[in-house]
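Note that one protein chain is taken out, while the other chains of the complex remain in position.
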Amino acid sequence: MLPVLYAIIVATLFPFALGPEHALLARIAGGVVLVTVLLAMLLALDNVFRGDLDDGALEQMLLSPQPLSVLLAARMLAYWLVTALPLLLVAPILAYMLGLQPAVQPVLLLALLLATPLLALLGIVLTALTAGTRRSGMLLSLMLLPLAVPIVIFAAGAVGAAQQGLPWIAPLAWLAAALALALVLAPLACATALRIALDT
Amino acid sequence: MSPPPATSSPPLMIEARALGFTRRDEDVFGPLDFALRGGEIGLIEGDNGSGKTTLLRVLAGLLRPGTGTVQVLGAQPGSEEARASTIIMGHLLGLKADLSALENLRIGMGLYGRAADANPDAILARVGLDGYANEAVRDLSAGQKKRVALARLALLPARLWLLDEPYANLDRHGIALVNDLLAQHAAAGGAALVTSHGAVNFHQGVTCTVRLAA
Partner (left out) sequence: MNAFKLWYHKLGSPPYFYVFAGYIQPWLWTIAIVLALLGLYGGLVLAPPDALQGDAFRIIFVHVPAAWMSLFVYGVMAVSAFIAVIWRPKMAEVLAMESAPIGAAFTLIALITGSLWGKPMWGTYWTWDARLTSELVLFFIYLGIIGLYHAFDDPRQGARAASFLAMIGAVNLPIVHYSVVWWNTLHQGTTVRYFGPSSIAPSMLWPLLLMTIAAKFYYGASLMGRSRVALLDRERGKDWVADEVRGGDVHG
């Protein structure tokens, strides 16, 4: 629940920083919620392998006869369910508090529904790469930023287009295509990354 | 070192030829030659820092061998065939602290499968954890945690055990239990490689000793 709390705190700070002017907040609401959710997900990313690494469970996973990529796919799903799903539940509330038009809410939710699994998949691949290092929080943000840029652009682009009453399907379709690709490739890449980082 | 060739010798579990490992261009352990067959218990002796744990990790496939060759059940360590029949118990037991002893055993079975006639409850009773099945591992003592790991060992179908300091944290009964499990495993045709630094409590049935120089 920590990421949810974090997202609420960050989103709450924006009106204090920018002033309570409704028009301004409404215009940036979609982007603020997207970035907030991304940062909150990043917060939990560093811990994805930490526990398993510390108690040796990761070794048992690596050495079991099951395909590692399938085990990691399960780990990615678990991360999304535990971290992203609660964020998806509070995101509409945060967007509403910031004054996003109700008509745009479904687009924001759809954008988050596509962007959060994509971030989870890519983020865990990068986390696996840092598994052999001691502290990696800051490094992980640096590594994730270039991958997050297109995701944020397309997700926020769809929300922005919907706010202006323009067609918003195209950027979401790109996100969906990227997600379909990542669903297949990310677990394999993650298995490779983990074996590199743990030197096996 | 190796036993005299029998008429029908059991299958080779480990075969190492001039096996060595270097970390950052420094030798961790020198070229080693040894073989371990089914039904044999091997002992790895050496002082602290002589590379016992590293050797076990190489055999498990967690580290790549530096020089020489090694085969585990006729395959590369870490390959799918080798992984299916190898299990390693290290300093880190790989138990999830939040889950109960029984749940941890279930994870092991999910990953590795289960030995033919093994039953988790019966095995927990055998390692002396009767009544602790639903206790969170977090609340168990260090020795009891070790016993959960031993129960997992007996429960899974792996034919080759790689045990790193299995006697650590155990009382007299626990040590007898380890020896008991090893004897039973060997009798069933399995093999085990056990590390210890010097003073060991293991007497019966050691058929192969690998000595590592510090």
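Going by the order they are written in, the chains are A and B; count residues from 1 in each one.
Everything that follows uses one rule, which is that a residue touches a chain if its C-beta (ideal position, glycine included) is under 8 Å from a C-beta of that chain, and two chains touch if they have at least 3 such contacts.
Everything numeric here is computed off the predicted structure, so don't read it as measured data.
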{"item": "Selected from A:21, A:54 or A:199 as touching the chain missing from the view", "value": "A:199"}
{"item": "Contacting the left-out chain in the complete assembly, out of A:64, A:83 or A:136", "value": "A:136"}
{"item": "Touch list for chain A against the chain that is not drawn", "value": "125-126, 129-130, 132-134, 136, 139, 142-143, 145-147, 149-150, 153-154, 157, 160-161, 189, 192-193, 196-197, 199"}
{"item": "Chain B, residues in touch with the chain not shown (by the definition above)", "value": "23-26"}
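Assume only the chains that are shown with their structure count from here on.
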{"item": "Chain A-chain B separation of Cα centroids, rounded to whole Å", "value": "40"}
{"item": "Of all residues in chain B, those that touch chain A in their complex", "value": "60-64, 78, 80, 83-84, 86-88, 90-97, 107-108, 111-113"}
{"item": "Touching residues (chain side chain A, partner chain B) in the complex", "value": "51, 54-57, 59-66, 71, 198-200"}
